[in-house]
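The complex appears here minus one protein chain, its other protein chains still in place.
Letters A and B mark the chains as written, and numbering starts fresh at 1 in each.
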Amino acid sequence: MKTLAFCALALGLTAGTAGATELTVATAGDQNMVDYINQYLAPIFEQQNPGDTVRAVGTGPGDAGSQKILERFQAQADAGVTSWDTDVAVVHQKFAGPMAEKGYLAKFRDDIATGKLVSSDMAKNALGTNVDGYVMPMFNSQTAIAYNPDLVKNPPTTYAELADWAAKHPKAFGYNGIKGGMSGVSFVMGWVYAFAGDGDKLQQGPFDPAEAAKWDDAFAKLKAFTANTTLTPGNAGTLDMLARGEIAMGPVWVDMFYTWEAGGQLPPNLKLVLPAPGMPGQPMYYVIPKDAAHKALAEKFVALATSPEVQAQGIVKKFNWYPGIDAQYVKANLSPEDWSKLFTDIGPDDLATKAKAFPITPYNNAILEAYERQVQ
Amino acid sequence: MARVLSALWWLPRGLVLGLLAFAIFGPIANLVLWAVAEKWYFPHVLPLQYGFSYWAKVFAPRGDALTSLVTSIVVACFVVAVSILLAIPAGYALARLRLPFRSLILLAFLIPQAFPNLTVYVNIARIFYQTGLAGTIPGVVLVHVMHCLVYAVWIATAAFAAIDPELEEAARATGAPPLRAFVDITLPLAMPGLMASAIFVFLESLDEFTGSYFVGAPYVHLMPLQLYTAGAGGNYQIASITALLLLIPSVGFMLVVERALTADVLSRIGR
Partner (left out) sequence: MSSVSNPAPSARLVGFLLVLPALAVIVGLFLMPLAISVIGAFRTPDGWGLANFTKSADLYSIDVLYTVGVIGLSTLLIGLLSIAIGGYLTLGENPRAVALLRWLYRWPLFIPFIVVGQMMRTFLAKNGLMNNVLVAAGLMAPLDTVSFLDWRGIVISFVWKQTPLVALLVAGAMASLDRGTIEAARNLGAGRLRILVEIVVPQVMPTLLVGLTLSFVTMMSVLSVPLMVASQSPTVITADIAFRINAYADYGVANALGVISLVITGGVAWFYLRHTMRERL
């Protein structure tokens, strides 16, 4: 008891000398991202660093949320601010490249202990831009097709089967186009991978403008397909329509799907399938601005957030995300049941072969613009 | 006979009013239901399970709901005060004095509402970072004031235009200095109109999101920010509860200043 009290006193003293710091974490993404930081990560961090507090700021879902963080950085860089008001930011993959290229980010991965627990390519390369050292993956997110087994007995397992199914069941498939969120964009990218040949080239580059000519057929098909589907208002809109039984099938983010199911907004019988050749997913990254006001503490925060225990208990068990660091370190910290829960509908083999990346940025933009011209 | 006829009139009247009530309260009922729904999905017409677990989440110690609500109200009150202080001289001048380019000046106040503001707020944020206004309450208040001035100035102009100028002139004729005459005679008469403009300014400020994010966050945490994250992400329970919380100051403020909305003032807005 005495030692405990002594420890507490010592901790209190060190905290006192270090001074109470408020760490600002800006996060793009849905409400669950803010919840994750506020309700799970921050209490652990504050316990480990007495006196310091974490403040989470949600900047809105989807690309728009990450874009707002980028614009904030830009405004501060242009204004010549030397001590930035964000210590840690959580951004979508697509925005890490521009942030690193413009010199907004600190190179910190080698400075934290958990940096070597990530071996996958996505920690080094974000849609064609080298981000090695600038990012730590928080988690991986995947899109898949959600369906209602009462209405769809044999779910399609490939994009070709899906197209046939949608032709036979007009308006029963729903997606949100490309302007209402990333689940629709991901569906379109998967479509191009499936019907326009070289998915690998699109994902790895190099960029060749002539490639775009090969997509015309795929987009003509997609236009006919889209005429036969229901267009939904946004990522949440697709889930909404599934929940109300207005559509039988549609592309969704896997983590959002599980969160809605747990939150009682989806019928519990809905299932997921990942059609071949696959659909893109993306990681969310932790980044630290180059001129963050509390850089040392920010690194500590990211180290905690990417530690195997937190990745296991927080990312996988509590929030149903695929881990950001290598699976082997996370698996060891979880019971086999908890681990296998991640793969209820989509097995590890499926994920290994059909979880794709988004195309590199120039292809990504070219595909979106081709969609705007040829499908809408 | 006349009595029967007038009672019969309640049929179409009741029907129309009932339809209107459904159109207005239907969506609001939807909001209230989502605020207390624990489980709600097809094919159930009403929630499967009711409860307050999401309220607990909103009011959780780290949920920030109460502090951001208080900050939002504080900011809105400041915005009202500053806007009205700016609008009183401007409205008086626009209503009483012959100004060159009067219509253009009135129009200038409309522009912040007219341009899709996403791209503009990024530029404002840059300027605010340079001047140190970013992340401060005064910064947020300024951005809101800019956004709300159209209501403040237009309605204040209307309020002053509605007052008979001869009253003030009579006071001046008895020897009262101009400022005195204004404070003693014109201002009290304009008060109801100014209160009306306060309502609109208050509501606009509570509703504003883009500027609050770019200029305020992370240090000034306002309620619409939370509402936006929850709403756009499809977290209906949290969004509905937050929306209901935002209703409290709005309706409260309206009730307080309601009687200020006199017909005389409303008829002159923007003219």
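Just so we're on the same page, a contact is a pair of C-beta atoms (placed from the backbone, for glycine too) under 8 Å apart; a residue touches a chain by one contact, two chains touch by 3 or more.
Computed from a prediction, not measured in an experiment: that's the story for all the values here.
Screening B:L106, B:A134, B:A198 or B:V220 against the full complex identifies B:L106 as the residue touching the chain left out. When the whole complex is considered, the residue among B:A21, B:L48, B:V70 or B:V183 that touches the unshown chain is B:A21.
Residues of chain B in touch with the missing chain: 6, 9-10, 13, 17, 20-31, 33-34, 42-43, 45, 86-87, 89-90, 92-100, 102-121, 123-124, 127, 142-143, 145-146, 149-150, 152-154, 161, 163-165, 203, 206-207, 209, 224, 227-228, 231-232, 236, 239-240, 243, 246-247, 250-251, 254, 261-271.
The chain not displayed touches chain A at residues 62-64, 67, 70, 98, 176-181, 185, 231-234, 237, 240-241, 244-246, 365, 368-369, 372-373, 376.
Operating definition for what follows: only the chains that are shown with their structure count from here on.
Averaging Cα coordinates per chain places chain A and chain B 36 Å apart. Here chain B touches chain A in the complex through residues 37-43, 48-49, 57, 60, 62-64, 122, 125-130, 134-135, 213-214, 217-219, 221, 225-226, 228-230, 232-238, going by the rule given at the top.
Those residues of chain A whose C-beta lies close enough to touch chain B in the complex are 24, 26, 29-32, 34-35, 38-39, 42-43, 55, 57-62, 68, 71-72, 74-76, 78-81, 85-86, 234-237, 239-240, 243-246, 256, 260, 263-267.
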